[in-house]
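Shown here: the complex without one of its protein chains, the others still in place.
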Amino acid sequence: MIIHLKSSVTAEAAATLATQSNAFHVISEGVNVLILGSGVKEVPAALENYTDNSWVFPNDMQLASRKYRKETRTVKIGNVEIGGDTHNTILIGGPCSVESEEQIRQSSELLVGLGLTTLRGGCYKPRTSPYSFQGLGLEGLKLLAKMREEYGLSVITEARDATHIHEIIEYTDVIQVGAKAMYDQGILRACAKINKPVLIKRGFGTTVQEFVQAAEFVLSGGNENVILCERGLRTFETATRFTLDLCGVAWLKEYTNLPVILDPSHAMGYAYGVPSLSKACVAMGVDGLLIEVHPDPSVAKSDASQQLNHQEFTELLGQLRAVAASVGYKIV
Amino acid sequence: MIIHLKSSVTAEAAATLATQSNAFHVISEGVNVLILGSGVKEVPAALENYTDNSWVFPNDMQLASRKYRKETRTVKIGNVEIGGDTHNTILIGGPCSVESEEQIRQSSELLVGLGLTTLRGGCYKPRTSPYSFQGLGLEGLKLLAKMREEYGLSVITEARDATHIHEIIEYTDVIQVGAKAMYDQGILRACAKINKPVLIKRGFGTTVQEFVQAAEFVLSGGNENVILCERGLRTFETATRFTLDLCGVAWLKEYTNLPVILDPSHAMGYAYGVPSLSKACVAMGVDGLLIEVHPDPSVAKSDASQQLNHQEFTELLGQLRAVAASVGYKIV
Amino acid sequence: MIIHLKSSVTAEAAATLATQSNAFHVISEGVNVLILGSGVKEVPAALENYTDNSWVFPNDMQLASRKYRKETRTVKIGNVEIGGDTHNTILIGGPCSVESEEQIRQSSELLVGLGLTTLRGGCYKPRTSPYSFQGLGLEGLKLLAKMREEYGLSVITEARDATHIHEIIEYTDVIQVGAKAMYDQGILRACAKINKPVLIKRGFGTTVQEFVQAAEFVLSGGNENVILCERGLRTFETATRFTLDLCGVAWLKEYTNLPVILDPSHAMGYAYGVPSLSKACVAMGVDGLLIEVHPDPSVAKSDASQQLNHQEFTELLGQLRAVAASVGYKIV
Partner (left out) sequence: MIIHLKSSVTAEAAATLATQSNAFHVISEGVNVLILGSGVKEVPAALENYTDNSWVFPNDMQLASRKYRKETRTVKIGNVEIGGDTHNTILIGGPCSVESEEQIRQSSELLVGLGLTTLRGGCYKPRTSPYSFQGLGLEGLKLLAKMREEYGLSVITEARDATHIHEIIEYTDVIQVGAKAMYDQGILRACAKINKPVLIKRGFGTTVQEFVQAAEFVLSGGNENVILCERGLRTFETATRFTLDLCGVAWLKEYTNLPVILDPSHAMGYAYGVPSLSKACVAMGVDGLLIEVHPDPSVAKSDASQQLNHQEFTELLGQLRAVAASVGYKIV
C-alpha cells in the first residue's frame, strides 16, 4: 500500500510515522510518501488522520505500477530525457569492455560524430569463469570519466558486485545493475540512496514481476530514476545466445511506469541479428537501446561475436531513425 | 547432401538412382534433385557420373538452407506473393475459431474492406482438454470455402491431426500445421505430396533446428511451398502466454531460404500487447503476420483475451503500413 | 463436473441424458457416469432427478483427479498389475528401435532370463528429420508380436501419428503415445475406444496440467487403463538431453489417480546417468520404469548413447530391487 500523507505532516513527522508503521518513507515531488507491504489492504488506524490519498495493490509492484502513477516516469541522462511524453529513444553505444584508452576514444569519437550522447563500456566484467578477462576495473572507470570530460558524453558501466559499487557510483552517470547482479541488495540499496539514474538489467532467469520488484528496492529507498532493461531470457533455444522477451516488454510498458531500454546485442549474441532486432525494438516505441560496437570486433576481449563494427553501427543508426519516425519517436 | 543430376538423366532414371541410393528424389525447376542424409559428405561412387552439382551440410537442414539456395523462396497465396524479392508482408486476419456464418462473414468483410486478401479461422481446434469447444470441423471448413467463393479471399486453417488432413487440403488454400502438430508425420507427409502452400508453426518447445527439419519433411517430398511461422516459446515467464522468439526469427532469416510469418496474437495471449509486437515484427522485415481479430472478442469461444476487435485491427493496419514503409516493405 | 447417475437409469437413458447435456458418458464399474466441463459448478436442473452423486473441480482434471477417485487406479499389463495397492514397480526394458529379429530376440531373452515381463521397442520412430532411420514400421510390429508369442512377453510400442494407430492397437499390449504425439487427438480418441492400457508420455514442453488433460481424452471416452509417463522436460540445460521432472512426478502422485511410469533413458540421454536416475525414481515409489537396453548400444540405429548394454541392465536390476525393497515396493 502506498500512502500520500497530508501536506501538514512534516518530513520529520512522516519519518516517525514510517518507523512506527514499519513502512518505507520517501519524499516525491514534495509529498511525503509511505510504502507498506502489499498485504496491507486498508490504511492502518494509526495513519488514518494523516492520510491524504492511498493505493492498494495485488502484489509488491507498487511504486513502479501504473496503478500508482499513470504516466511513464521521466529520467534524465546527461542532457537527454527519456520516458514521460518525450518520445525519445536513446541509443547507447560502446564496446562490451573498456580495453584501452585508444579503443574507448575511438568509440567516443564514433558516438560524438553521429550526434549520440551516451557511452557504454564494461570495467568490472561479470565473467562466469575466473580464467577469463575480468575487465580493467578502476582503471577502466577512469578512462570512462576521461571520455566524459573530453567529449561531453554521459557514461554508463556495470556494477558486478557490492564491493565496488561506490566506485561505480562515483565515476559514472548511469549505474548499470547487471543481469547476474539484479538480486544483489548490496548494490540495489546503495543505488537507492543516490539520485543518479540506475539501469537494472533483467536476469535471464527472472520473471517480469521479480524484475520490477528489484526496481522497488531502489524506488522505496528514495531514488526515482530507475530504468528497466530487457536483455534476453535463457531458454532451451541455444542457436542464439538468449531469447529477447518482447512480450515481456509489452507487459512492462502496460503495467509499469518506468522507462524501458533494450539490449539486443546480448540477447542475440551474434552481430548478424542485431540490426533487425534493433529495428523491432524501436518499432515498439521503447525508451532506448544498448548496442555493442567495437572498432574491431574480431580482437575484442569479450563478446567478440556480437559487437558491430563502426560502419555497421552507422548504417543501423540511419535505419533506426526511419523506423523511429514511423512510430512517432526520435533517436537521441 | 543434395545432388543436382545432369540434365541428361531422365526423371525415371533419377527415381531409380534415388531408390538405389536410399535418397529422396524431387524435381525442382526442371532439375532432378536427390537428397541424401547430411552424414553423407562425398558424392557416392554410384552417382558420380550423373552428378552435375552437389552441396554438403553440417546437419539435416538441407533443402531449406541458404547454403543450398541463397534467395528466399517465393510462395504464392492466392494472387499475392511473399518472399523472393517482393518485400511484401502479408497480413492474415480472422478469428481464432470459425464460430458461425455470421461471424466469419463479418471477418471477411472487414478484410476485404481493408484491402487484405487472406482469412484465417480454426475449424479443428487443438484444445488441451476434451471438455472445451473443439471447433466446427467440416462445417467450419465449408464456411471458409463459402467465404472464399463470395469474397475472393484465400483461406487458411489448421490441421489438428492426420485424421482430417485430407479435408483440410481439399477445402483450404494454405494448410496450417499447428504448433502442437508440428512433429506429426501423418500431416507433414500428406502435405509433401501436394502443391498448396503449407504454413508450419513452430512448436512452443521446439528448437529452430527441429523446426526447419519439419519443413524438410515437406520439401523432400516435393512440395516447395513451405512457410515457417514463429508463434512463441513456452518459457518460465507466465505473465504473458508465450515468449515470441525474435532472436530465433533473426536466425531463420539468416540461415534458411523459407519465408517467415509471425503470430504475435498467440505469443502474447493478450490483446493489449498485439499492436506493439506486430510493429516489432514488421520492422524486422518478416514475410507476414497472423493476427486474430473477432467481431466481439468478449464472446469468442476460444482465445477471447488475445483477439483484437475490428477497430483495433483497422488502426493497427495503418500503423503497420507506416512501419513497413520505413523498412522498405509493403503490407498486402 | 462428474455425475454418477442413479442405478435406476439405464445405459440407454444415460446416453440420451449425456447427449442432451452435451456431456461425455462412460460406464465405470457398473455406474453410468456423465462428465461435463469443469466450468459447470452445479448439477444442471435437467439432471437433478437422475443424479446419485456429483463432484465439482477447479479445472479440467476431473476423471484423473484424486478428488474424484482417492485410490490410484490399477492397470493390468499382461499378468502384472500396477497401481492400486500393489506396490509393484514394473521394469519395462528393450531397445530404442526394433532393428532386426535377432536383435529383438536377444532383448526378449534378456528380459525373460531376468524374470521380467514387458518388452519395449520402437517401430514408428518420431524422428525430427526425414533423413534419419524411421523405424521398421509394420514389419517391426510383427516382430514384437512374434516375441510375445514365443516368450510370453507383453509388448509396448509407440504411435507416431494417427495414420497407423490402428496397427499399433492391433499388434501391441500397451499403446504408447509418444511425447511428440501427446496432443494428437487422432491417437487419443482412437485409444479412448479400446480397453488396452495406454501409456501417455508427457511432452517435453508440456505442463503437468495439460499432461493430465491428455489422459482425460482417453478416460472420458471410456478407457480407464491410462498410465502417465514422465520422460524429461526441455530446459536451458543442454549438458543432459532433457531434465527429468521428479517434482512434477510428486505432483502427479499427489493430485492424480493414475499410475506413473518414468523414462530415465530419454531424460538423461547418456547411459552413464541412467542407473543413478533409475534408483532415484524407484525410491519415490513410482509404478514403473522404461529403460532402454540394447545388445550392442554402439551400433544402435537410434539413441545409441543412452542405451544400457545387457550387463549394465542386469546389474542395475539387482540394485533397483534393493532400493524398491527399502521403500516397500517390488520390481516386477
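A, B and C label the chains in the order they appear, each numbered from 1.
Heads up, the rule we're going with is that contacts are C-beta pairs under 8 Å (C-beta built on N, C-alpha and C of every residue); 3 or more make two chains touch, one makes a residue touch a chain.
Keep in mind the model is a prediction, meaning the values are calculated, not measured.
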Sole contact to the chain not displayed, among C:L47, C:L111, C:A267 or C:L290: C:A267
Absent-chain interface as seen on subunit C, which is shown: 205, 207-209, 232-233, 235-251, 253-254, 267-268, 272-273, 276-277, 279-285, 319, 322-323, 325-327
Residues of subunit A (touch criterion as defined above) contacting the omitted chain: 24, 35-38, 60, 62, 126, 128-132, 160-163, 180-181, 183-187, 203-206, 210, 213-214, 216-217, 220-221, 234
On subunit B, residues whose C-beta touches the chain left out of the figure: 234-236, 238
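Keep in mind that, in the parts below, only the chains that are shown with their structure count from here on.
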Relative to subunit B, chain with the most remote C-alpha centre: A
Length of the line joining the C-alpha centres of subunit A and subunit B, rounded to whole Å: 37
Whole-Å gap separating subunit A and subunit C, where each centre is the average of the chain's CA atoms: 48
Centre distance in Å when subunit B and subunit C are each reduced to the mean of their C-alpha atoms: 32
Interface hub residues of subunit B, defined as touching at least two other chains: 205
